[in-house]
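One protein chain is absent from this view; the other protein chains keep their places.
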């Protein structure tokens, strides 16, 4: 069956949109990418895999009920923030961050409301950012995640353990030496951490899933995570935080967004992307240290802030070629169209 | 004398605008509502009643001096943020939150500047939000309140006691059982807390004041406060915080805004409103816990954030019928006009 047909199928379409929603976390409007990502999650923990589906389903369903734009729904754009907020709420309230815990009925209700709220926030941010031709990115997830995570710690019906996961570089010992696993585990984990997976093999499976849709994007994810590790090593970041991929998951997303997806890939935009990756890496450390006293994780906030600044800012720079969100498909397609119009 | 005539009266007009300003806190452009609200405040404490008038007068006067839009002034839109910031500054610097304390001359000067600043911020936010057809709501009050409350604690000339009022759910004992007063006092107090009145009878007087202008709005305020209490009970929020109306005052405002005022009341928008009330309730707890370490109260921030998100977001949803701020009068009028155009 043609994949495009599935997207327009009256009943099975919903499955397609949900899977695309999972792929959209890493900018891949492709249901196969979504399936491979789910495999990566289930490989690490069936709980995370199921929650990811739940979040994407609720986000997409909310948009359908509220009669949002059909095109956006079909491209999975109402699913990825819901998936992420579900994963975050489970990850930061479970005793084991690694595997997650089966949420209580209260917690499930909470996740459903949170995932639904991301769809409203997505529409809200899309309206506000529309005139500036910039996408909402994962900001709906970040805002909803922060707001819902705080409250969860104080309701009697939801038993949240203490945060099981270090959320800031200064919670790691500063003396461990860098070695080979720092690099190959650090890069894999960074990709995994985008989905809250503390599992470097899951990370590389996700890279493979991205490569199905765009090899440039897959390469960018690796470059982003790798450069982040390099910057952290040069500036003496703690080995444990680097190996865990904490310095790199925001940086990998910045590389995905700027590296060919929202900007046509040229030598200038590649340098611009590397600059963004370095800044994102530093800012992750900055925001992590800022948020630690109140016990909040960074989520993907620094990726969003840096990418917004660099994408809105570039409209004042002639050295770069922007791709409006509505036209951004894959780096390869963007390049093809750009060279088509320019030859 | 015709009430409309009073609004246009050369000298008495100012009294009318100020009273409407007090009514506008709960979205009622009606001087009688303003009078009843003042009665509710004076019933609890003459200090709060007087400060409420002072704040509304200063806010309105500032707008007149700066030659703001006459229509906005006459509808009381420059008064409600000033009234609230005056009440907040007194409430959180008095030894008794319940009755407030007569402010010093320094404090009065401070309140006057703060109330005047809300009018500037109101105009500023109205300009920024104009293109998105969303009102500034009480954001001028929230921002001014936070900024001015902090400084007040450190000037020698203003003797601020320690915050007399618990501002976060985790400051209440977690063990008290829920009972009947949890409900009827909790709902009344929630309406009262909109005006910083720790008095459930004042709360119900305010509901009566709202009903003069709109029965749907009065009902929505009760539904918002009631559903907030229900959500807090289900999720095990502390009884004391529920009975004090803390979970409910933001939720009641969200219900007033979304329930027929800025959205035509339909089954879909009613469900949307209930969703917003639930989210507002959780987020109040969230923001309260977030702000507690720095000693700041939530004020009406979660109402504004959720309502903004849901009103801006709904422009992407066809399931809802928006009412632009300039046309929003009462839920009843909105319904009438909507059915007028659609029959």
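Per-chain numbering from 1; labels A and B assigned in written order.
Here is the rule we use: a residue touches a chain if its C-beta (ideal position, glycine included) is under 8 Å from a C-beta of that chain, and two chains touch if they have at least 3 such contacts.
These figures come from a predicted structure and were not determined experimentally.
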**OP:** Determine which one of B:6, B:32, B:120 or B:321 touches the chain that has been left out.
**Re:** B:120
Subject >> Among A:49, A:169 or A:260, residue touching the chain not depicted >> reply: A:169
**OP:** For the chain that got dropped from the picture, name the residues of subunit B it touches.
**Re:** 65-69, 106, 110, 113, 116-117, 120-124, 126-128, 131, 147-151, 153-158, 293-294
Subject >> Where the missing chain touches subunit A, by residue >> reply: 131-132, 169-170, 174, 234-237, 272, 275, 278-279, 282-283, 285-287, 289-290, 293, 308-310, 312-320
